[in-house]
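Only one protein chain is missing; all other protein chains are in place.
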Amino acid sequence: MVTETSAATPFATTLPGRYYYDPALYQREQERIFGRMWVCVGRADAIPRPGDYLTVDLAGESVIVVRGHDGAINAFLNVCRHRGARLCTERCGHVTGAIQCRYHAWSYGLDGRLLGAPNIRDMDGFDRAAYGLIPVACALWGGLVWLNLADDPAPLAAQIDAAILQRFGELETVERYRLDELAVGHTIVYDLACNWKLVVENFMECYHCAITHPELSHFVPSFKAGLAYQQGVGARFSDGVDSLTVSGKTNRPPLPGLLPQDLRTYYGFVLLPNVFVNLIPDHVVIHTLWPEGPTRTRIVCDWLFDPAAMAQPDFDPMDAVAFFDLVNRQDWEVCELCQQNMASRAYQDGGLYVPLEAHIRAFNDFVLARLEE
Amino acid sequence: MVTETSAATPFATTLPGRYYYDPALYQREQERIFGRMWVCVGRADAIPRPGDYLTVDLAGESVIVVRGHDGAINAFLNVCRHRGARLCTERCGHVTGAIQCRYHAWSYGLDGRLLGAPNIRDMDGFDRAAYGLIPVACALWGGLVWLNLADDPAPLAAQIDAAILQRFGELETVERYRLDELAVGHTIVYDLACNWKLVVENFMECYHCAITHPELSHFVPSFKAGLAYQQGVGARFSDGVDSLTVSGKTNRPPLPGLLPQDLRTYYGFVLLPNVFVNLIPDHVVIHTLWPEGPTRTRIVCDWLFDPAAMAQPDFDPMDAVAFFDLVNRQDWEVCELCQQNMASRAYQDGGLYVPLEAHIRAFNDFVLARLEE
Partner (left out) sequence: MVTETSAATPFATTLPGRYYYDPALYQREQERIFGRMWVCVGRADAIPRPGDYLTVDLAGESVIVVRGHDGAINAFLNVCRHRGARLCTERCGHVTGAIQCRYHAWSYGLDGRLLGAPNIRDMDGFDRAAYGLIPVACALWGGLVWLNLADDPAPLAAQIDAAILQRFGELETVERYRLDELAVGHTIVYDLACNWKLVVENFMECYHCAITHPELSHFVPSFKAGLAYQQGVGARFSDGVDSLTVSGKTNRPPLPGLLPQDLRTYYGFVLLPNVFVNLIPDHVVIHTLWPEGPTRTRIVCDWLFDPAAMAQPDFDPMDAVAFFDLVNRQDWEVCELCQQNMASRAYQDGGLYVPLEAHIRAFNDFVLARLEE
């Protein structure tokens, strides 16, 4: 068990260093967190037409996410039931009518049913219905596709709403940003040399902002003081700052439906296990984390805008992209510096959270609780 | 133990997925299959003169295969008996008279005897005869060199003949092709990202031919129907097809000694653990597999011809090479697609063999039996 405090301080401790590099603990996380929770795998509007598909790697499984003829999105293990061949080999693509294996031509419908297997007749005693693609639970929230590899998962909304209620005390603030009606204006993919939890812990506190993010702290004074994650409270911009862009200005109007209290305000929150949401008056930044090993994390960062604003002839997302890309890279650098010492004897019992970071311990306890399940 | 059938089908199952990626099972295969059976390591005519040598990696050992002064081929561990230095460092080469270590100049004859060790006199109590190179069993079949790392192996012929008898019911068909009198016209080396057993299983069935090999199936109609591996039966070519070349034609006569029943006919067979033989009227294609890790396989493919045909001024092997190279690459692609899903939960109990593939199960049972020995 992890001790909450050390002899020299009343402060909470981080997880011991081994939680950030041990392959066995990573494997356990993959099984018990990413293999059992709803995990975000991308934007639903990336596959708008029937037959459009994504393939994603989730907790060791390749999964096909495909829009069916009825317009609904389904997900299946990307494994032919015959000899196990990988079916879809591109990250995204389109199939017309059926998913066919390149090895022996077994073919499956967009609903996963086995449509045909050459040279096998049902009279051979072959129960065709038993050899459809293996389904994976799939649901939508905020325009995002979420998968759950568990056999009988609870509804997605239960997981999402609990996280939002804990952060905001209500659901309305987030709903005002109508995430499912926004569109992607730009995407950057980052490869980090650190454990995914270091990135979550970094996102959850602003004690580092004054030194790591001078530009951001200049625009958001409460960040300079290290304040973040107060329940239900947004972070107000400095006078003259209207958005988190390079200039602090923007030619985009606020997102439709926002209230006056949302203007010149930033809200950030985490949807465990793998999404960060950043609400800004005229755009939204969403980070999706993909653990790729005990000490590797891939992060997909999407900048979302109102489609009406994107249709304007002078629309240019890059003032927003350049700003948060800078903030991102500042964070990734310090996360990687921490990773380098996780195996040090100095960190075998973990480090400590100062009072401004104390709330992060709840994330560590969430991880420990999941690993014990 | 592996269950032979699943609830939903009377068909045989493949090995569970872990047999295709687990490092411990791979190590066990290396010890109990490649470390105890006769394994083909190349063509004897690659080292024609006394002093010519090959070095090969077999089941973790580097082995020198060298032709002696008496013309016979011998094999030894490539390890100096003094401090263990690697002796021969090239894949093939020539030594004159002795194999000398570059570290302290210990020298060994082509028969492995320790010839000299500087500064050591037998009067020191040193038993020179005990420090010759460690021999490895070596024998020839079909112009191929076979090694056996076991201490006291059964004769090579017992292993080879059993395989041929099981496939053909007699030895004469294969003998007619006089493999040891053919010569290499071309060689291609392939590196595959899959376990060696997937390649064997692929070679043993033609259920995939219609979809994976349209060109080959066009030339060999029974392949289009998925037929392969019937005892004692060759696969007949289509009308107008004389050889497996790009055009289906050839300017090479049939190999000397073939019977009318061999013309316009293909015979394929496996010599476990690591050779595929493809008999074609005017040439022979031999695949030699080298497992290079749980999920890596190197394949050396030799195209063999009658030396008399090779001496013709218009001899060109490339019509034959291009055709089987195409077939090879089609197979490697699907083998690699299977490898990608071996660790999926969908394959933890294996896939299944349809009736046209049912004979492959015998290969899986061979592997299981060997691993238990």
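Note that the chains take the letters A and B in the order they are written out, and that residue 1 is the start of every chain.
To be clear about the criterion, contacts are C-beta pairs under 8 Å (C-beta built on N, C-alpha and C of every residue); 3 or more make two chains touch, one makes a residue touch a chain.
All values reported here derive from a predicted model rather than from experimental measurement.
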item: Sole contact to the chain not displayed, among A:P10, A:G71, A:P260 or A:P313; value: A:P10
item: Which of A:Y190, A:F315 or A:Y347 contacts the chain that the document leaves out; value: A:Y347
item: Sole contact to the chain not displayed, among B:G60, B:P155 or B:P253; value: B:G60
item: Contacting the left-out chain in the complete assembly, out of A:L115, A:I134, A:L356 or A:L371; value: A:L356
item: Missing-chain contacts mapped onto subunit B; value: 60-62, 77-86, 89, 102-105, 117-120, 124-127, 130-131, 134
item: Subunit A residues touching the omitted chain (full complex); value: 7-11, 14, 17, 201, 207-208, 210-212, 226, 333-334, 337-338, 340-347, 350-352, 354-356
